[in-house]
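Following this message is one structure expressed as structure tokens.
Note that one protein chain is taken out, while the other chains of the complex remain in position.
Labels run A and B following the written order; every chain starts at residue 1.
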Amino acid sequence: MNSQNIIKRSATSEITPAPHVRDHQMEVAKLIDVSTCIGCKACQVACNEWNDLRGEVEENVGVYDNPRDLAPETWTLMRFTEHEEEETGKLEWLIRKDGCMHCEDPGCLKACPIPGAIVQYANGIVDFQSDLCVGCGYCVAGCPFDVPRISQKDNKAYKCTLCSDRVAVGQTPACAKTCPTGAISFGSKEEMKTLAATRISDLNERGYENAGLYDPEGVGGTHVMYVLQHADDPKRYAGLPKDPKISGVVEGWKDVLKPAAAVAGAVAVGAMAAHFISVGPNVTEEGEESPDDAA
Amino acid sequence: MYSLGDGAKNAKPRIFHIEGDPDHPVSRGSLCPKGAGLLDMIHSKNRLLYPEYRAPGSKEWVRISWDEATKRIARLLKDDRDKNFISHNEKGQLVNRWLTSGMLASSAASNETGVLDFKFARGLGMLGLDCQARLCHAPTVAALAPSFGRGAMTNHWVDIKNANVVIVMGGNPAEAHPVGFKWVIEAKIKNKAKVIVVDPRFNRTAAVADIFSPIRAGSDTAFLMGMVRYLLETDQIQHDYVRSYTNATMIVREDFAFHDGVFSGFDAATKSYDKSSWTYETGPDGNALRDMTMTHPRSVLQLLKQHVDRYTPEMVETITGVKKADFLQIAEIIGSCSAKTKTLTWLYALGWTHHTGGAQIIRGSAMIQLLLGNIGMAGGGVNALRGHSNIQGYTDLGLLSLRVPGYMNLPSDNQQTLQQYLDETTPKDVIPGQVNYWKNTPKFFISMLKNLYGKHATKENGFDFDLLPKWDRSYDMLAYFDLMYQGKVNGYIAQGFNPLAAMPDKNKTSLSLSKLKFLVIIDPLVTETSNFWRNEGRYNDVKTEDIQTEVFRLPSNCFAEENGAIVNSGRWLQWHFAGQEPPGDARHDPAILGGIMTELRRLYAEEGGACPEQLLHMTWDEDTYHDPSFPHPEEMAKEANGYATQDIYDDSGKLLYKEGQLLNSFADLRDDGSTQSFCWVFTGSWTEAGNQMANRDNTDTGLGNTPGWAYAWPANRRILYNRASMDIDGNSWDPHRQILHWNGEKWVGADVPDFPATIPPGKEAAPFIMLPEGVGRLFSAKGMNDGPFPEHYEPVESPIAKNPLHAKVTHNPTARIFQNDAERMGNRTEFPYVATTYSVTELFRHWTKHSHLNAMLQPEQFIEIGEKLAAAKGIGHGDTVKVTTKRGYITAKAVVTKRMRTLNVAGQEVDQIGIPCHWGFEGATRKGFLANTLSPGVGDANSQTPEFKAFLVNIEKTDEVAA
Partner (left out) sequence: MGNHNTKKKNQILRTKLPERLCHWMIVFCFFLAATSGLSWFFPTFSWLSSFLGTPQMARVLHPFFGIIVFLGLCYMFVKFVHYNMPAETDKIWFRNVKGVLLNDHSQPLKIGKYNAGQKVLFWLIMISISVLLISGLIMWRAYFAQYFPIPVLRLAILAHSIAGIGLILLILGHIYLAIWVRGSITGMVTGYVSKAWARQHHDRWAEELDAKESAERAALDRQGEKA
């Protein structure tokens, strides 16, 4: 993997950035057109096959979603929602491919305490460098989409890599390549936006007035985007957050507490030094021991 | 496929990764979940690695050598054949058949293996031969051949993108054919197409459709006849097309009639029709009479109007549960496609074929498409979507009990000589000036005999016609398993076939298999059938020690381990190459069949026996194959194409072929023994120019046609009947959909003309060249067993008491039900809910459950139930339920869903339950029941394909542990 195109690196000061001179790269994006997704799960299989992942054979719990949830061995999965329009009675079976959104401003990367365990490449892909990962789970807390999962096997965090290995050699991600209906497209972010616009106008014509692109600003946009029939109500798609952003708590901890603590620490140490130098050691006045002797 | 090593000698290839081929015109690099998971199928823990034997009454498999297995099986086959071979029937007719052993051939194997399957079974005189086509698309052939002339998908996958409207009924392509379905999405995106789904359940196709209507399973004919009525009533038909290219103009015989659900000629005793009245009135010259105004009261159009008059939108709603408003909304869109510039494509699969009236449902769509002028058009057609990788190929190769390759029939007892057979099967002209291509039947049939019997086939001995087994009745799977159930079958070979899981009424199948003396399994994977004798608790509750069947289990290759061709839905013969050797001691199918056949031939040569010529004359010797015990696929591929057996000259005396040269076209076949070809429709697939099936030029010559990619039968035509895309004068109905044009000398264009290339525009020859009339059939004449027009009959197990159309004739009067099966039917009081079985996209039948990657996606048996019924029964998400029919029960997890609706049918509420059919007691998924425990043993009246899609069940919540 190229290590000279890292534009963001976890737990790394801006003063000592990662190598990134090779940043003259096209920003890539994956566009998932929910309106043409048939939920066949080929992307799930292709992902597992390419990435050599084999999850558990679980149980059926009364839904089509299987495996039940994202897992260290399941980086993407279909989430099925049955939605009945109250007024018209029109039934929709909304199927959303869930997985890492590859945020422009990644909450996982922000939260990660280990230098370089999470990086963002110049093409926008957010990748876990699992050999550095300590398994603290801060990325889980940092992610606004509930994506990273920690393995019980090796205590490392895992998620979709957007097939950074394939993309690096000019291939499309495994899920996008295999997608039978073309609901997953892959290309430059600009082109994906253009493509999305044509899809949205088609959906508008078919009566989906609120069709739109899901590329949430709160996280600086994402490198995995959705075309939604009901962009006004993303929650409908198995709880896709309406306005995701890095949690204020995480920001408070990284952007407020950290500098405050640094200042507090420095002040404390400085104050102590000043105190010691100015007041001197607090020595017991031995002379007062004499009455004791007398006693 | 990515395999270890670069082919160098020291590397042993082993597949480690599979992804789609971006050059492929259909897939464009995509794969469905099954395709994407093939790696785990190829390397499944359940691959068989060495031959095994299960002794009578034994509880275990014992490893044996190939030599032992081959010798023992050959001996068992020979002894049974010698004992039970029937050379003459009771009437003294020469029949040369063997009924006490049969064979199931695998529609997942290559064409080349299929050639050997046919030679193997017919070489022994077997009639109990079938392949998966019997359980899937047999009704397609039964319906489309009498309608258009050929029984195949009319267009091809990529062509779907040209449609303005895509209607999916009786199929679920998003789920069953996701890769091909991309072209539906393409039509939607690029062509602004509307997608309509009518199905018992809101499925994955419905999820991306514009319009969905639920329908009661098994009532599609009523919907379609209602649609025909609507089109005629509102006059939304393509008039010029109907007049020129359909038999709407033809006059039907006066004695043809239809009353109260029964057509003229019915014999209640035999439950069959005398079809003599179902034909055209002929004039003094012997030609059929026509009325080009279509107003004659006995013209097909007027008779059709009369026939469908009862199917008002109200009646459609009563029978099908489709709301009148929904019906009319769909009808309006369908009607709009009568415009010359709009096409509608009709996609269906097993949701239509798996009915007692399956073939007639398909006829219904064929009729609508003829009325709309959509056959032969880019973006039109009736598109039968095939399931098994090579179900189309195995159908082409005639691996069905009464068929021979190339859509010809095996001779019956009453066809005692070649001449008689050819006279009876070669169609006569009915209208002058038509192509009537089947008049070449003698060329095709004799070339086939010449292929089968080689030097032994001479003009003098009728090309060994006598050696073909003759039939007295059907030996389709349902019939053959019923014979087995009666104890009349001793031996059975199941190659790549899992009948215990695939046949209806698993408990009966199990009892049938138990009565066999020996069963030979040829399969790459562990199947339930191979372990039918093993007690698996509730899932397979048998008494192992009482089962006296000897079972052999022979490990074979899977697709990735062979060279060969498979035929896709669009009739493309596509060559594939092996990525690795079969694992362990597993052998290629041709080696397994070749081994047994070589041993049998040795035994017959040495010991003699019943009719030894039948197999000794069969071309399975050193002259035919470099090694008869392991013929190479290339050898079979070439013989399927055909050779010149001597130098051939044209009429002017010019040398066309030297002896031994491969033929270019079936047009060059001769009826004098100077050519041989196993399967005439494949001629042209491997010529002197090389293997055309391996062609990889994906250039789009227009409208998504890629004639340089692989080879499509017939003659590399991609859109069948494409002459019908133009009027009789050669003008395209729609200039934007021009496939062909006349260049002054011949027809040329994006596709190969499905028409004699040199018949100029303006002649009377019509486009349906495989029908003697040359026109498509709204009235199927004698083509169908149960009537020339489709009629709605209730499923054998129906939730309503009487057929709303004719109370006295509720069910299809010609449906065949054996006594043993009739006793196993349930009634609507005991079993009040309609059940329908189907596949879900994550799994392919009972195969990919062996792949871990796929098992993860759908780990265990579930059923789908509507919220209303679930609430009434106290069933919640993920609860375990017990689904019962008269034939047995299964347990499953409940998926409670809004997608299954309660319908109002004939004044009563009807609830439907969806039962996916994938799991069993073998595989990487959770152990469970075989869902076909539930389905009934009754078939389509025309093809005996079983009714899997509409039957009655009861459902209860249970505390039993689920699958």
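In this text, a contact is a pair of C-beta atoms (placed from the backbone, for glycine too) under 8 Å apart; a residue touches a chain by one contact, two chains touch by 3 or more.
Keep in mind it's a predicted model, so treat the numbers as computed, not measured.
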item	value
Neighbouring shown chains of the undisplayed chain, as defined at the top	A
Of A:M26, A:A197 or A:M272, the residue in touch with the unshown chain	A:M272
Touch with the omitted chain, as defined above, among A:I7, A:V61 or A:A141	A:A141
Residues in chain A touching the chain absent from view	11-13, 111, 113-115, 132-138, 140-141, 143, 146, 150, 152, 155, 247, 249-250, 252-253, 257-258, 261-262, 264-265, 268-269, 272, 275-276, 279-286, 288-289, 292
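Convention: only the chains that are shown with their structure count from here on.
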item	value
Approximate Å spacing (C-alpha centroids) for the pair chain A, chain B	48
Parts of chain B lying in touch with chain A, wherever the complex brings them together	17-20, 22, 27, 29-33, 35-37, 39-40, 174-175, 178-179, 181-182, 184-186, 188-189, 192, 202, 204-208, 210, 212, 841-842, 852-862, 876-879, 893-899, 924-926, 962
List of chain A residues in touch with chain B within their complex	35-42, 44-46, 48-50, 54-64, 66-67, 82, 84, 91-95, 174, 177-183, 199, 202, 205-206
